[in-house]
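Shown here: the complex without one of its protein chains, the others still in place.
Letters A, B and C mark the chains as written, and numbering starts fresh at 1 in each.
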Amino acid sequence: MNATVDIWDEFTEGIWRQNPVFVMVLGLCPMLAVTVSAVNALTMGLATLFVLVCSSGLVSMMRKLVPKEVRIATYIVIIATFVTVVDYIIQAVSLALYEALGAFIQLIVVNCIILGRAEAHASKNPPIPAMINAVGMSIGFVIGLFALGSVREILGAGTLFGVSLFGSNFQPWVIMVLPPGGFFVLGGWLLFFSWWARRKQRTQAGRTGEGTQHA
Amino acid sequence: MTSASPPTQGSIPVRPVTVVRATGPGGAQPPQKLPTAGMIRTLGLVSAICGVIIVAAYQSTYDAVAANKRIATERAVFKVIPAASSIAEYLALPSGEVALKVGAGETAASAGIRFFAAYDAHGQLAGVAAEGAAKGYADTVRIMFGYSPACQCVVGIGVVAMRETPGIGDKIITDREFLANFNALDVKLNAELSALANEVKAVKHGAKTQAWQIDAIAGATITSRAVGKAINDAAQALLPRLVPRLDALQQRSKS
Amino acid sequence: MHETAFQIFVNTLLANNLVLAMFLGLCPFLGVSGRLETAFPMGMATTFVMLVASLCAFGLNLLLSYFHLEFLRLISYIVIIASAVQLVEMVLKKYSPSLFRALGIYLPLITTNCAVLGIALFQTAREYDFIQSLAFSTGGGAGFTLALVLMASVRERLQLSNVPDLVQGTALSLMLAGILSLSFMGFAGLGG
Partner (left out) sequence: MTQPLIEIRSAPHVKAAKSVETIMRHVVYSLLPICAFYIFQYGISALASILVVTAACLLTERTLISTGTQAGRLSDFSAVITGLLLALTLPPGFPLWMGAVAGIVAIALGKALFGGIGFNVFNPALVGRAFVQAAFPTAIASYTPSFLAGRFTEFIPSSLALPLMMPATAADWLKAKNLDALAGATPLAKWKFDGVMANADELLTSLSGNMAVGPAPALILLCGAYLALRRFMDWRIPVAILGSAALTAWVLFAIDATRYPNPFFMLFSGGLILGAVYMATDMATSPVTPKGMWVYGALIGLLTVVIRYYSGLPEGVMYAILIANAASPLIEKVTQPTPFGRGAGIGRKRASYPLNPGYISREEASAVTPKKRFLHRKPKK
């Protein structure tokens, strides 16, 4: 019983409680740069998922072998390996997608989420929980990327996954696919979540009847 | 780094400082005996595993990547030369030679100008395609243009890469009026075949009077100009080398 | 097309600013931009590492393409950058201990700054020659420093104003970065 709860906990940690995008605000660089469309966002998320899961597995398998002094170097080399692999896979699948994402696939190497997970979790846990945690984390990352990418695509081009939503006369908000739009949309999501959390807190406080209400 | 500190008079403890210095690149570990052999063994093992993974991935995707790249190039060339059905990649060398490009790893490639000869279904030269680039509004605009030896003109363009403002600059892909400029854009060489007879240039919207001018898109003048400059620069560099050698390209060589 | 070194420098400094237009190096940008006193040294240290890393990457790329080992590029770049940071750390420690003390905590952070790796990767992708790479890395570093200093200047002032609680923290920093990025859009097309 307890074990399943743990595993479920490992899995959901990254999706909500420690969501890498909205809670920890990690991995910003690729996140903002590639999320001009929902497809790009999903591809980037899946690539990160692959790298995160594989590197977590390998790091976790080697955790007893690696001396403390060289652990960071080892992790970086392992991560870089899987990034190279994913880089070639995307090239093989679709060159158009590869060009849209550009150097940001290779920049997954310096995505703090991956190194952070390797250091904080995978190096201390056996492979299976480590990988499950990694999957959860990456799903959280994918959700975050998708939330950004879809808003930016809907407003910025009037489409979602390339399908037109509002007809041809829609005025696209070009800013959304430009750099400032990325900052604004992510900032907007963060604002939304903090507003939501506060509201929930307030209603809870109201229910217990001891909440002293002042904003 | 390990220079011995001078013998100290008095009771200032210098030693700990030297110890900290001597620990080297490993970071802040305790100054105990380092498990050097273990470290090297682990790093070696990791490198070996990673090397194997990378090489395996590279090898297994190599064909697919190459095929993708070829398809992408072909598509780009076919777009600018509609009659084409197969292509061959060439280098126009500074010596005036035209060489068939073999393999991907030509280190001497920097001196030559890359272009594609496109052949129709009968193996006859249908046109030549080359890339050009110029600074646009946001970033470099890279285009591919098709050159037809028959009319000595540009017969089509396609955008390879750009980051122009959506809705304004990217009209160069969609604006029919603008694309009509490239049905027969004059890039004739001068009598000595040393340079273009006329500079290809974008002029303001509605002011096109000559066959070598490009009627710019109203409101997207800078991007239009970049397209003109890209064609001009690339043609200026390539055509004087290419035109005298066109005969060598007429038939598709067996490769 | 051949861009001059000056064009590349101005372009990476303003029009295609690493942080505000390319989204590189955002973590330190948001993390260290709280105070001017720390923002400027951090920017300078990053610039220096960028320069070293860019030059190393240039040489390394020559070597790799000579042996047709392009698939090892990423992994060797990241190792080179980590070593460059280590090197800078050791050199500083020896020759300028005061600067080392001031920067000590930031130096390791630079390793995971994607702007540094980004510089190395972009200069390879754009096939810059030696001088161009030099201009690219110094321009990128200067642009990073500029963005950091401007951001710190604004955030320092905001400590004295009553920003709504709801916005405090990362959301505010992101919005500020957005407005800064908006103002830098005026430079689009500069150096062309």
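Note that in this section a residue touches a chain if its C-beta (ideal position, glycine included) is under 8 Å from a C-beta of that chain, and two chains touch if they have at least 3 such contacts.
Every value quoted in this text rests on a predicted model; they were computed, and no experiment measured them.
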Displayed chains that the missing one touches are A, B, C
Using the touch definition from the top, which of C:A5, C:V52 or C:M185 touches the missing chain? C:M185
Selected residue (touches chain absent from view) among A:F146, A:F170 or A:F193: A:F170
Spell out the interface residues on subunit C facing the chain that's missing from view. 15, 30-32, 34-38, 102, 105-106, 109, 149-151, 153-154, 156-159, 161-164, 166-167, 169-170, 172-173, 175-176, 179-180, 182-192
Which subunit B residues touch the hidden chain? 137-138, 165, 167-168, 204-206, 218-219, 221-222
Hidden partner sits against subunit A at residues 25, 166, 169-171, 173-176, 178, 180-181, 184, 215
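By definition in this document, only the chains that are shown with their structure count from here on.
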Which category does the touching pattern between chains fall into here: line, ring, star, complete, or other? complete
Central chain (by mean CA position): C
More C-beta contacts across A-B or across A-C? A-C
Need the CA-centroid distance for the pair subunit A / subunit C, whole Å please. 23
For subunit C, give me the residues that contact two or more of the other chains. 71, 75
Multi-chain contact sites of subunit A, meaning residues that touch two or more partners: 73, 77, 80-81, 84, 88, 178
Note which residues of subunit B are touching subunit C in the complex, please. 1, 21, 25, 50, 54-55, 58, 105, 107, 132-140, 222, 230, 233
Residue numbers on subunit C that touch subunit A, as the complex places them: 20-27, 30, 71, 74-75, 78-79, 82, 112-114, 117-118, 121-122, 125, 165-167, 169-172, 174-175, 177-179, 181-182, 185
Residue positions on subunit C within touch of subunit B in the complex are 1, 3, 7, 15-16, 65-66, 68, 71-72, 75, 86, 90, 93-94, 188-189, 191-192
